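Take this structure, written in C-alpha cells, and hold onto it; I'll ask about it next.
Of the protein chains in this complex, all but one are displayed in their positions.
Chains: A, B and C, in written order; residue numbering restarts at 1 for each.
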C-alpha cells in the first residue's frame, strides 16, 4: 500500500483587519494569516475519519477571536500566540506553522477631526513564518516586493565566455531587483528573551536597503552577499538570511539608427524587460550556524 | 459587404526608463507608454496593404528616441510631444492617442557616495491619456490603485428594503476603497497656456485624499461626490472628474459564539472580503461643461 | 456647485455556481455577475440620503435567489431576467446593466457511478452585457482570453518607413493573438423573437476561429476584418462586432553566432515576448447599422 508522507492542513489566507481606538485616534493592523497543522492525521487520509481533524473553519475563527481577545502587536507575536494555541490545545496536533503577511498603511494628513483615515503604502509586504512543535520555536521573518534600483555603480565584466556567449561586457549599467528576503531568528525557546520584533524588522529593512545602495556592484551576487552580511553583522537576533533576487534587466536602447548617442555617462534611455530575468539566490549565515531556510522560497 | 467602423492601432506598453544625471545625483522617470493611431486605414483592413501603416515597432522606437532627445518632464508633456509627432509627420494618421502610466520611486537614504539609489513607492500609479486630432487636444489624467480606508465616520442607513433585502443598517462601519480616478483638463488648444502638470497632479491627489478623509459618509456615493467636487472647486484647470470606487467591504466578524463582544465602539475585528464588492461610479462636472470621460474606465 | 454627471452603482463580481440534477447526472453553471443600476440618484450623492438606494447587498441576494427560482439557461437569458427585475420593480431605477462572465467546465471521463465530476476547460471566458432602460434592450456578448496562433501564412511588408523605422520586412512570421471580442445583437424589443443564445455563441466562436485560421494574413488588421466580416455574414442576429487583438510578438531568435540557421522554412525557434505588443482594434458593422460598442473594451 502506498505510504503517507509529510502532510499538513489548515486555513490559508484569512484576511483580518484589527482596529484599535485611542479616542478619536485609531490604529489598524491589516493581515493575511495562513495556518498549517500536522500530527496524527493518518486516519483522515486513509479512511476519511475526521476524528482528529480540527476544521480549517475553526482555525479561521480562532484567528478572528484572538485578534479581538489579545490584539495584534507584531505579526511575530500574533503568530506565536496562534501556533502555541493549536499545539497545546489539540492533542492530535503536534506541529503548527503560521504564516502572516502584513500590509502597511500610513495616515492621510488632513485638517478634519480625528485620526482614522489611512492610505496603503503599497511598498513591500512584511512576512513572518512561525513554526512550533510543542517545545521549540522557529521564527523566519522577511519581506517581498521591495523594488530597488541603482542607476549606476554597477558593472558586469570578466565572466566566462563559451560558445553560446554573446553578451558584451558592461562597465556602467542599471542594477534593479525586487527583493524577496527571509531571515531566521535565533530565538527558539520560551525561556529566552524575545526580540523586539518591530524594531528588528525596521532595522533589518534599513540595513538591506543601505547595503544595496552603498555597494559598488561587480555582480548581483556580490550585492546580495553584502545585503545579507550587513544584516548578520548588525542584528544579533538573526542567524541566517536568504535572498531571492531577480535581476530586473534594463537594456540600453540602441538609438544609433536615429543619430542619437545613448550613453550612460550623460544619462540614458533603457528598456525595462519583463522576461527572461536573471535570478540570483543565496543564503548568508552567522559563522557556526546551521542553514534552515528552504532553498526555494515559497509564496509566503 | 460588412462595413469597417472605428479602428486604431499602435504599440502598447512600451516600458521606458530615463535616467538623467546631475553629477552624482541621478533622476529617473519610469513609464509605460501605449500609442494608438487612427486615420486612412481602410486598405489595410480590406486588402492587407500596409502602404499607410507606420509599423508599431516604429512607434516604439519613437518613444525611446524622444525620451533621449527631449527628455521626460511630466507624462502629460511627453505624451503631447509624441501625439503631435505622429499626427503631423504622417499624412494618413489623423488622430493619435497616447496613454502613459508612471511608476513612482523615492530615494534610498544612506551614507554612501552619490544619490542614484531608489526604492519604488508602490502606491498609486499615475496615468494620463493625450488625444490629438491635428487641431485640438484632450488631456485626461488620473490615477489607479490608491487604496484608502476610514476606520469610522461611515454609516449606511435608510435605504430601500425590498423582498430580497437582508442587510442590517450600519451606524459605524469601515469605508475602504481603491481609487480609480480620471480628470479632464480644459486645456485644448496650443494657443492656451498649459497647466503645470506636476503641480496639478500633486494637488488633485491631495484634494481627493483629504475629501475622502474629511467627509462623514452616509454612503460611498456621497464621499465620491465630495472628492470630485473638491477637485473641481480647487483646480480651475480641471472641468470633469470621474471615479470608479469599489466598496472594499470589511465585515464585522460575529464573535458572540466565543463569548466575545465585537463592537466598533471599542475597536473591532473585520473580515476584509475580496468578492463581491459594491462598485460606485460617477462623474462630477464644472457647471456648464460637457462630460467626455467614458462611463466605463478602461484599464489605463 | 459642481454638477453630478452619469452615475451607476451595484454589486460587482457575485460568484454563483448553480447545480441542477437529473438523477445522478448533474449540470453546472459557473458565473460571475456584475450589476450596475442608474436612475434618480442625485440625493445620495449630494446629501447621502439612501432613500432611493437599493443596497448592493440586495442585488447580490437577487442574483442568488433568481439562480434558484428560475435557473440559469444562457447567460444572456439570465441577465435579461435580472435587468428586467431591477428596472420594473424599483421606481427610482431607470436603467440596469448586467455583465456576466461564464467559466466553462467539461465532464471528467471515468468508470465510477454518476456524472457529477468536472474539470474546468480554462480556455476563453464567455461574456455578456445586458442593458435595459424599461423599453428597449441592448445585448452585447463576447469572449476574452482566446489565445490563437498561426505558425505561418502571415507576412508584414510594404509598410511606411520613416526616420524611426528599423523593422525588417517579414515574409513568413508567426501570427498570434489573445482574442478579446464583443458582438451586438439586433434583438432589442420584447416583441421580437430572441436568438438562440447558446447556438449563437458557439457558431460565432467557430466562425472567428476559422476566419483566423483560413486567412492568409498581410497584417493583423486584415485578419481582424475577416474575423468580423465572417461573423456578420453568417450570423444574422448580430449587427456589430468589435475586436481588440494584441499582436503577441514571436521574434525569430538570431542563432547565427552559434553557426545555426534559424530559418522559418524548415521550422524555427522563436522568443515569445511579453511587452510591448502591437494592439489592433476595430469595429465591423452590418451595412446600414450604427456602431454602439465602446471603442475601448472594458474589463468585462
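In this section, contacts are C-beta pairs under 8 Å (C-beta built on N, C-alpha and C of every residue); 3 or more make two chains touch, one makes a residue touch a chain.
These numbers come from a predicted model, not from an experiment.
Peer 1: By the document's own contact criterion, which visible chains does the hidden chain reach in the full complex?
Peer 2: Per the touch rule above, the missing chain touches A, B, C.
Peer 1: Consider the whole complex, including the chain that is not shown, and state which of B:70, B:91, B:261 or B:275 touches that chain.
Peer 2: B:275
Peer 1: With the full complex in mind, choose from C:46, C:95, C:116 or C:292 the residue touching the hidden chain.
Peer 2: Checking the options C:46, C:95, C:116 or C:292, the one contacting the hidden chain is C:116.
Peer 1: Taking the full complex into account, what residues of subunit B touch the chain not shown?
Peer 2: Touch with the absent chain occurs at residues 163-164, 166, 257-258, 274-275.
Peer 1: What residues on subunit C make contact with the chain left out of this view?
Peer 2: That gives, for subunit C, the contact residues 15-21, 26, 28, 30, 61, 64-65, 67-69, 105, 108-112, 114, 116-124, 145-153, 174, 209-210, 212-214, 250, 253, 255, 257-258, 260, 262, 264-274.
Peer 1: What does the interface between subunit A and the hidden chain look like in terms of residue numbers?
Peer 2: Residues 1-15, 34, 36, 41, 44-58, 60-62, 65, 89-90, 92, 156-162, 164-167, 217-219, 221-222, 224-225, 228-229, 232-233, 240, 242, 246-247, 275-287, 289, 291, 294-299 of subunit A touch the chain that is not shown.
Assume only the chains that are shown with their structure count from here on.
Peer 1: Of the chains shown, whose Cα mean is nearest the mean of all protein Cα atoms?
Peer 2: Centroid comparison flags B as closest.
Peer 1: Determine the centre-to-centre distance between subunit B and subunit C, using the mean Cα coordinates as centres, and give it in whole Å.
Peer 2: 24
Peer 1: Nearest whole angstrom, what separates the Cα centre of subunit A from the Cα centre of subunit C?
Peer 2: Taking the average C-alpha coordinate of subunit A and of subunit C, the gap between them is 38 Å.
Peer 1: So which bits of subunit C are touching at least two other chains?
Peer 2: Counting only residues that touch two or more other chains, subunit C contributes 164, 166, 275.
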